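First the structure, then my questions, so here it is.
Missing here: one protein chain of the complex. Every other protein chain is in place.
All chains are identified by letter, namely A and B, in their written order; residue positions are counted from 1 within each chain.
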Amino acid sequence: MSLVGFEVEVDRSESGLETEEMTLNMGPQHPSTHGVLRFVVKADGEVMRQAIPDVGYLHRSIEKISEKVGYHGFMPYTDRVDYVAAMFCNQGWGMVSERLGGIEVPKRGEYCRVIAAELNRISSHLLSVGTMVLDIGAITPFFHAFREREKINDLLEELCGARLTYNYMRIGGVAWDLPPGYAGKVLAFLEQFEPMLEEYDSLVTSNKIYVGRCAHVAAISAEQAIDYNLVGPNLRASGVRYDVRRDQPYSVYPELEFDVPVGIGMVGTVGDSFDRYWVRLQEIRESIRILRQCFRQIPDGPVIAKVPRKFKPPAGDAYVRVESGRGDMGWYAVSDGSEFPYRCRVRTGSFAAMAIVDNISRGLMLADLVTVIASLDIVAPEVDR
Amino acid sequence: MDAVSIHGRLQGRFGESVSSVDNDAMSPFAVVEAGAIRDICRWLRDDEDLRFDCLSNESGVDYKDEGYIEVVYHLFSYAQRHALVLKVRTPRDAAVVPSVEMVWRAANWMEREIYDLLGVHFTDHSDLRRLLMPEDWVGHPLRKDFVEPEEYHGINTSRESLLR
Partner (left out) sequence: MKELLDGWIAQGVFGSLPVDLVYLIGLLAAGVVVVFGFVLNVAGVTTFVERRVWARIQSRVGPNRVGPQGILQWLADGVKLLMKEETIPYAADARLFKLAPYVVVLGFIAAFVAIPFSSALIAADLNLGLLYITSVTSLVVVGILMAGWASNNKWSLIGGIRAAAQIVSYEIPAALTIFSVVLITGTFSTQSIIQQQGWAPWSWYIFHSPFTFVGFFVLFTALLAEGNRTPFDLPEAESELVAGFVTEYSGARYLFFFLVEWGNLYVISAVLVTLFLGGWQFPVVGGLGDRPVALNALQLLTFVGKSYFGVIVIMWIRATLPRIRVDQLMTTCWKYLVPISFVNFMGTALWVAVWPDGNRVVTAAMTVLGFALVGYFLSRVVFHLRRSGARLTFSPLS
């Protein structure tokens, strides 16, 4: 770990006093960076002049691995691209392979995908919101959020056997149908979970100290957000009402009704950390709505289309966008006609969020850096792949 | 606007820089000259009807057999809600492409990653250094002819085969 590129400037002012900026290393091991991230912070006392991110600690060359393991074999690897919201990564890879190969997923398969994905979205947002509050100092809402997340993990374990890296979807659909009685269990969970959001609101959202820590911190304007390619809740918090599920719909989202919450500067400026937190909380409610509709509308039928074992899509390339927990995830795959992808590229929401941290943290205090990272919901595996 | 009309406008304005347009592929794209990419992108961003204000993705693809590296730009417009795919080809052994960082700030890190993993040099980039690999890494891992070094800082990188 070196300081190449992070040199310290010594500032000699006219009065003859030598002041030095303190170079701090918020190192790869740190209780509050979400994953293995490193920031070199140049601080003047408590005020930061620059927070330069140093990424790459979690680089596993997943994109290169795709060229070796083939289309089907790559599905478990996609879980690890963002292990907090793994269903979306599965869905993205499935969709891009299906686009290349011209495969159509049966209706029931699509509904199973959406059910799994929306459950995963709730658990991903719960994790994001819970850890944000934990980083700011309140320890109890974190436990409440994770308690609910445990219940979702149990539901998803019943569905596909795994609690974190699901590998549930396949090219052409999903691996297994919903187990018997699943609808009842999920709906019972949603019944019990929805009042918890009000509890969360009263414990966190209206907490004066929490609002004081988050309001007006690192406000990102809509133009800046679009320029830096921020996506997902980060973009919506800045006021841009864009959601891939509604504006470039895929899967069965055209048949589902839901709203797209947008940041309105409820307690501070539009696009500040509080708005990013608040948008995620509202998106949980929308996911609950979607889940209820899915269980009402799900048809019978097969859950997976017939895809040959040696899947050889024709040569060409495809770019597919999936609305993941962290925003729109772009999957770009190039096929050369063989059963191994020629190139697979994932463009994730946290990548751009990491890039913007340096820009928006100038002049903030050290404690705010933690708030900013947590509110942008950066997970390290997405940045490094 | 759909891809065909956008391609038409692009050819109308920058005809000599557009090498080819493929409207029948799975996702229609236009191949443009590397030298003109920055002006094209700036025009695409500022034009009233097109307004491509977002660089959704920038990837590099190494076509070893054809001898070039292709940089693919996926553009998107939040204002007009349409998308465009541009491709730039640059020879493998001297991969130089003008940077579009001054058009969209999102290109900053994406171009750093392409430089790091594929070895494409972007001119006029503000801070072109390795992003994911360590600073002292030699080679560009995502290239098709990349051979993993035997050791890194004294650590052996090869492993005994598990297949006995």
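Miscellaneous remarks
To be clear about the criterion, a residue touches a chain if its C-beta (ideal position, glycine included) is under 8 Å from a C-beta of that chain, and two chains touch if they have at least 3 such contacts.
Everything numeric here is computed off the predicted structure, so don't read it as measured data.
For the chain that does not appear, the touching partners among the shown chains are A. Among the residues A:G102, A:G181 or A:P195, only A:P195 touches the chain that is left out of the figure. Taking the complete complex into account, A:V370 is the one of A:L37, A:I152, A:V357 or A:V370 that touches the chain left out.
Although one chain is not drawn, the whole complex shows that of A:L24, A:V69 or A:A315 it is A:L24 that touches it. When you scan A:R213, A:R276 or A:R326 for touch with the missing chain, the hit is A:R213.
What chain A contributes to its contact with the hidden chain is residues 22, 24-25, 30-32, 46, 133-140, 143-144, 147, 195, 199, 203, 207, 209-210, 212-213, 365-368, 370.
Keep in mind that, in the parts below, only the chains that are shown with their structure count from here on.
Work out the mean CA point of chain A and of chain B, and you get 24 Å between them. Contacts from chain A toward chain B in the complex involve residues 2, 4-5, 55-56, 59, 61, 63-64, 99-100, 226-229, 240, 242, 247, 316-319, 321, 328, 330, 332, 334, 342-343, 345, 347, 351-352, 354-355, 359, 384. Contact residues on chain B toward chain A in their complex (touch as defined above): 25-27, 29, 53-57, 59, 61-62, 72, 74, 78, 81, 85, 104-106, 108-110, 129-135, 141-142.
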